[in-house]
Structure formats: C-alpha cells, structure tokens
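Only one protein chain is missing; all other protein chains are in place.
Should a chain be cited, it is by its letter among A, B and C, assigned in written order, with residues numbered from 1 in that chain.
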Amino acid sequence: MSLTAPLHGVVPPVCTPLDSRGEVDTTSLARLVEHLIGGGVHGLFALGSTSEVAYLTDEQRATVLETVVNATDGRVPVLAGVIDTTTARVVEHARSAAQLGADALVATAPFYTRTHGKEIAGHFRRLHAEVDLPLFAYDIPVAVHSKLSAALVRELAEDGTLAGLKDSSGDEGGLRRLIVELGGREGRAHGPVPEFSILTGSELTVDAALLAGADGVVPGIGNVDPSGYVRLYEAARAGDWTRAAKEQERLIELFAMVDAGPEADMGRSSSALGSFKSALRLLGIIDCGDTAFPQIQLSAESVALVSGLLRAAGLPPVR
Amino acid sequence: MSLTAPLHGVVPPVCTPLDSRGEVDTTSLARLVEHLIGGGVHGLFALGSTSEVAYLTDEQRATVLETVVNATDGRVPVLAGVIDTTTARVVEHARSAAQLGADALVATAPFYTRTHGKEIAGHFRRLHAEVDLPLFAYDIPVAVHSKLSAALVRELAEDGTLAGLKDSSGDEGGLRRLIVELGGREGRAHGPVPEFSILTGSELTVDAALLAGADGVVPGIGNVDPSGYVRLYEAARAGDWTRAAKEQERLIELFAMVDAGPEADMGRSSSALGSFKSALRLLGIIDCGDTAFPQIQLSAESVALVSGLLRAAGLPPVR
Amino acid sequence: MSLTAPLHGVVPPVCTPLDSRGEVDTTSLARLVEHLIGGGVHGLFALGSTSEVAYLTDEQRATVLETVVNATDGRVPVLAGVIDTTTARVVEHARSAAQLGADALVATAPFYTRTHGKEIAGHFRRLHAEVDLPLFAYDIPVAVHSKLSAALVRELAEDGTLAGLKDSSGDEGGLRRLIVELGGREGRAHGPVPEFSILTGSELTVDAALLAGADGVVPGIGNVDPSGYVRLYEAARAGDWTRAAKEQERLIELFAMVDAGPEADMGRSSSALGSFKSALRLLGIIDCGDTAFPQIQLSAESVALVSGLLRAAGLPPVR
Partner (left out) sequence: MSLTAPLHGVVPPVCTPLDSRGEVDTTSLARLVEHLIGGGVHGLFALGSTSEVAYLTDEQRATVLETVVNATDGRVPVLAGVIDTTTARVVEHARSAAQLGADALVATAPFYTRTHGKEIAGHFRRLHAEVDLPLFAYDIPVAVHSKLSAALVRELAEDGTLAGLKDSSGDEGGLRRLIVELGGREGRAHGPVPEFSILTGSELTVDAALLAGADGVVPGIGNVDPSGYVRLYEAARAGDWTRAAKEQERLIELFAMVDAGPEADMGRSSSALGSFKSALRLLGIIDCGDTAFPQIQLSAESVALVSGLLRAAGLPPVR
C-alpha cells in the first residue's frame, strides 16, 4: 500500500519471532502481523530496532520483510528498516527492501564511524537518489550515538529527501521545537513541508506527542497491545485528551515489563525485547519467546512477572 | 508563605540581574519579582541554575535570596536553591536559606565527585534532618552528571524526606513512569505520597507534563513571559488542552532566543541566560542584561534577534 | 602464515585505496602491502576501522582481504577485521575471512544494540566455536560505545577463547592493570596465559605501551611510515627507550595530519583517514586519496598541510 498521504497513526515496530534454534519463525510472524492489523494499526515497521534487526543476517532480514509484506497484503503500509553502518551497505539493504515490496524505508545516520552533519546529509541524499521509495530518518542516538539536528531534518524535509522522521531520541523538547518550526500542531499542513510525517518512538508519552502535533507513534509494546495504542490515538484525534492520557497510563503500567530481566544479568535490550516476546508467547500469538543470541533469555521468574503485568492490564495470558 | 499544600503552578527560576561590575542589582531584582508575581505566578525559585547560582559568591547568594524574599513579602512561596558539591557545603547554604526566610529548599545530588544511589539517598536524608524546611530534589543531569532514579525519588518521597521533585532531566518518559507509580494523573491524591509535588523544568513541553499529571513548571523563559505560562497552566487546569498547546507553541517560538549567541563564540549557558536577561532589559524590567563572568556577553546582533522574537511574541520592547 | 607464537611487533591496519568511483583499487592496495612489508612490519590487519571497513560492502570487503592475503603471500600474518553489529552477522564475515586465507580474526563487542558483559562473553565464545582461527578482541569504545572490562578479557584469555587483544580504548591505565594481572612486563610468559598477545592501537604512546609490556602496535599512521614504527619497536626491544621515545616524537609530529580537515567541515574519521590516504598518494604508493562516501574529501589546502608534514618528517612527497 503506497504512501499517498503523510503516514500517521500507530505503526508498531514488528517483533521478529524466532524458533529455539534462532531461525525466523515465519508462521508466528504472520500471526503477529494479523494480531497487529486486527488491532487496528495504521502501518507496520519491519526490521526496526525492536525487530532485533542488528541480530539478523541479511538472509533472515529478507525472510522477515517478505513475510511481513505477504501477511500484510497491502492492508496497511509496510516500512522497512535498512540498518547498517554507512551508505553503501544501507543502499544494498534498501534495494533489497524495495524488491521485497516495502512501501517506505527507515534509515539511521552512519554509525560505528565518527560522522558529521554534512556527511549525514550526504548519506540520506544518496539513499534517496539510489532507491525510489519514501525515506524516513530514524533518529536513535542510543543506538548510533549521534543526534540528528532539527536544522538537518528540516533541510532534508524541505528539499524532498525525507518523507518523515521516526524520532527515538527521547528529546521531546527538541521534537516540539521542530514541529513548531514546521508550522505547529495546527499549521503544519500549510507549513514548508505539508506532507512530512513525524512519528515518535517515545511510547510512554504518545498523548503528549500527539498533542504537540506528531502524526503517529512507533511503539515497541504496541506489539503486545496494539488496540491500546489505537484507542489512545483515536481519543487524541477526537480531542479527548483525558481519555488519551488514561489509556497512556494503562500502557505505561504494562510497559514495566521491560525491566523484567535484572540489570546484573542481561542487557536492557535483552530484557525489553525478551519481555515483549514473552508476552506475545503468553498471549498465544507467537510460539517461542526467545531473543536472538547473544542476548540472555528471561528466567521463569521474569516471565511470571510479565504474565502478571499482562493480567493487570486486562490482557490475560492463554498459557 | 509556607507550603500548606503541594506546590503547584508556575514557579519561575528567578534570574539574577547584575550591574555592569557584576554585582547583584537588587532594585532590578525586586522589579523582576514584581513582574513575575504581577504575571500571576504561583511561586518563585531563587538561586536555581537560571539564577546563575553557580557564578554567585555566598554573599551574593544571600543578597539575592534576601531581596527575593523581601520583595515577595509572602504573596507566593519562595523556594531557594542550595547548590553545592556535597552535603556539608549544601547544609550551610540550607541553614542560610532558612534564616533568610525561604519556604522550601531545592538541592541536587552531589557533584564534582563520583557518587552513588546510596550516597545520594544519605545526602537528601541528612539535609532534611539538618534543616526543617520542605525539600525538593533537583534532578538536573546536565549540571551534576548523574540522574536520580525513579526508585530513589519514590523511596525518599515515601519516607517523608522529599516534599517534591524539580525534574530538569529531560527524560519525559521516566517522569511519566514515576507519576504513574505514584498513582497517575488522577489518582495521585490517593497514592502513596499524596502531598508530593512534581514540577517539570522542561519548559517546551509543559502542556504535556500537566496532561501527564505534573503539578507545575519551573520555566526559565517564564522570567520573560510569566503570563504566558500562567495562561498555559490555567488552560490545562480547565482541561482546554488545545488552548494550552497553542500557548505552549507561542512560548516555544519565543524560546528560540536561547540560541541567539553563536556556539562558536560562547557556551550554551551564556547564550540562553544572556537572552533571558537581554529580553528583561529590553522589556524595561531590569537595567543591565549582562551575565556573570566568565560567561560571554551577547553581541548587539544577538540582542537584536532577541528583540525581534519578543516583538513576534507580542511582547514589544520598550528600549 | 599461521600464528605459531604470540603476535608481536608492528601490525598496521591497512588502508583501503579506492578509485574515484569509490571501488577498491586492488593495484594500489597491493602496492601498499608491498610498502608495508618492505618497511619491515610484522603483520597486517586488514578490514580494521582504518580500512574504512564500516563503509565497505561485503563484496568489497572480500576483495580487500583477498588482495591483501595474495599480496602478502605468507610473508607475515594477516589479521582480518570481522566488524558487524552482532554474532550471527560477525560469524558470516568470519567464515568468509577464513575461506579467504586470513590467519586470525579481530572482532568487537556487539554494537548498535545495548549489550552486557555476559552477552559479550557469549558473543566471543560463539565466534571462537564457529570459526577455527585465533581470535582477537577489538576494544574500541569510540566505535562500539562499550568497553571490554579487564576481568572479561582475562576470563576469555584464560579459557582459550581469545588469542589476543587489540586495545584501542585509550585507557592506558586500564591496559597497564591488565598486563600486570597477566604477570607483568617480564613475567607474562610465566603468567596465566603465556601465549596471549596484547597489541595497542594507541599510536602516540607506543614506547610507553612496549615499556609496559605490550607485544606490539596497530598504528594507523603506520600506513604512511611503517619503517618509523619498526625502528621504534626495535629500539624498545633493544631497551633503548630514549631512542624509542625520540622516534615516537617524530611520529607524533607526523600524526598532526589527522586534523588537516577542519572540524566545521567534516567528521574526524574523514579528516584522519583522508590525511593518511592523501599522504600515501603524495608518496606515490596509492593512486587516489579519496575516502569512501559519505565522508568529505580533504581540500587542496588540507592536502598541502599533509604534504608539509611529510616533508618535515623526512618523507618527501613524489607528487
């Protein structure tokens, strides 16, 4: 489904179910896609950080994207992460994603190397020139260790390089300033880049981002409770901010699962992604909750904690 | 004016006007207090980071606090920053603040030294034991380079050490999680610490913080436009989130002044505080816009930029 | 040439000459290998950070390694960087490197994702289990944003996972502590892991590292002046520390080239790698000094600066 208007709404970063050998479980993945679309989401983001993209081989990435595109079957747009260190490598992923039927691309600034604003600009421009798909900038300093400046995003929006921004920077004030520069919550349609789409990855402050004028959200825990985020989004669109905030609070309580795995034992990625996948397994959506090696798996105790949070949020486990 | 209920509303961190020799200009400071209270603010925070507290000698700090307390004359509560590296030094500031009539204290975690959660807890507990005034924790990692964890804040709220939190961490998601743990936007009065006051220092997302359940805001640029933040606060309290967001956007446009001074020439503190003080001078509230040495002063060109922003925000300069 | 003893000496991270279209210039690369081996180096490190590995496609990486292995023809050991985000992807590079004839592998901790000591340990163990070549841990926080702890390195050395460490952490004190734990400068042969090889990437303090008991050095600017580093190494081995320090000082003066490109215009990687490649071009060793896209190319003025430094260091340009 091509992007005919600015992307908006709830666009979860789809988890990648793995089997116990670490291979992509396409049956579970298709079920997860159905769960998400059934929950009313407005788009899907495959191969984002939440998909464990950094842990997947190129072949596995292709399997994931193909499965998501096929399962989605045009019902909502599919964005594809093209995550790699620098331009030449990212272009290869982008070509593959285009071939597999992605509707848009999501790329970060270069990483591993020490980069620069001018180089990041060149990077996005080259990507856009090489592969003819709407391009989203993925601002995720916690992963790439540089921050996209508002000036850079605006420049690349205005010259048509970028179709949108996926902001996972956690810098809500900076995002707000960008939105104001682009015309503000009500004036963006008449601003310098009316078609530019702003999606927040800050899943705990979605009501706030929508109030500020963001177009949508890419919530990791939206894998577990897509309907919750859809309700939040619709309340916000209807101007019922109190209801939106209340739904957000319920989702925040659910989100506590990300700390299920103790810091002494595993990385924060293992804990958060492990909790999402455990929840999906407990809900009967995927078959195995394992995260990719070398992440540490959640203990039974941690899984029980996830189970309790699901129950408390009105999402009773089926196993 | 003692804190009989949780502090709420707009509590600007009062700027410290200096004369051209770098001494505290008490006449201008009293005028600024009048400007703020006249603007409808609900409290004043003297000797915060925005006051250039780090640049003031102990004697100057006392002059500032005395002036603010006297000029306020009990109309609103006066919070006093007690900013120093560790407990023994902070206790001295706290005793002085109590003597000078502060209604509450605002203290950071230890800095300069490498500290630890257990040590920070001890620090706040000792402060509370030594000086009998409501104590706010000031979470400002950009200055002290450690972050107060939600667990620590909650522990110190529950045991009565802290009366509130001034959150300048920029971590809106984390703040939201804390609020939810304390009972959420509607349930905090029935939560574990009903009297605990949460003030955000994130002045660009105040509507969002109030929607999330914060009690108030400590906005640096509230020095320049207190009425704007009061309108924002009142709109939020009335549940008119669209009006709140609109007012927030106007304030964000005004906030662009913080970048008036080029990065090549001066620190971000010099630029931001210089712009606030220049604006106050242009509005006729204080006599001299200088910041404390060794900060670099704004150029005439930068001041012209501030002037233009004031005009655009409906605050015409008088000089 | 297999590693029959702990790797030692000067092991430059071989630059990757590109042509003006950005493709690997294998003729120039073979000439560079000849230049290095002719300079007396003790090993070659292909596909390290200095090779712009993060900018090369898998196909280009294979071309580079094949060229280096063939040009080297067994005269010195060839180490191959296997740089990618996590284990599954790194294993693929490692298999390819083994097939292409590398004598050892050099791998970093996982990056892009948020990792953990236990996960890093699993990562190296899996790598070692999957590909039967000596494995060096590459400690480079500036690129991967985590630091290998001394305890972890020691554990992986003692259990036979690691054959050595390439330390580019800049933490000379930490490296020194590790060496002492392993038996110290004189006792390492009788310590817990007598065969473990420690190479420093801190090319400005090589005399110090050798004095401390390191086995060798991986100097980026050793591409330009391999003989200089060989002289430094030999002076150190002969116990003539004054001569070693003097040679080190000459190399530090030459190293000033890394700042040839202004910070306002380009990243530090572009400037440093651009200066090395410009120097190699000026010396007639490679045909084109370009760095990989999207790095910014050095201006003529910057190249002139490089040229002056070469001349001053007794390495007169031939063009």
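Here is the rule we go by: a residue touches a chain if its C-beta (ideal position, glycine included) is under 8 Å from a C-beta of that chain, and two chains touch if they have at least 3 such contacts.
Bear in mind that the values here come from a model prediction, so they are computed numbers and not experimental data.
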Touched by the hidden chain, which of the shown chains? B, C
Residue of B:Arg75, B:Arg89 or B:Lys147 in touch with the missing chain, whole complex considered: B:Arg89
Touching the left-out chain: which of B:Leu56, B:Leu232 or B:Ala279? B:Leu56
Looking at the full complex, which residue from C:Asp19, C:Glu172 or C:Glu234 touches the chain that isn't shown here? C:Glu172
Just to verify: which one of B:Arg237, B:Arg268 or B:Arg311 makes contact with the chain not shown? B:Arg268
In the whole complex, of C:Ala104, C:Ala212 or C:Ile296, the residue touching the missing chain would be C:Ala212
Since one chain isn't shown, list which residues of chain C touch it in the complete complex. 170-173, 176-177, 180, 184-186, 202-205, 207-209, 211-213, 239, 241-242, 245-246, 248-249, 252-253, 255-256
Residues of chain B in contact with the chain that isn't shown? 22, 49, 52, 54-57, 60, 83, 85-89, 92, 110-116, 118-120, 122-123, 126, 142-145, 265-270, 292-296
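FYI, only the chains that are shown with their structure count from here on.
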Chain labels contacting chain B and also chain C: A
Busiest interface, counted in C-beta pairs: A-C
Average the C-alpha coordinates of each chain, average all protein C-alpha coordinates together, and give the chain whose average is closest to the overall one. A
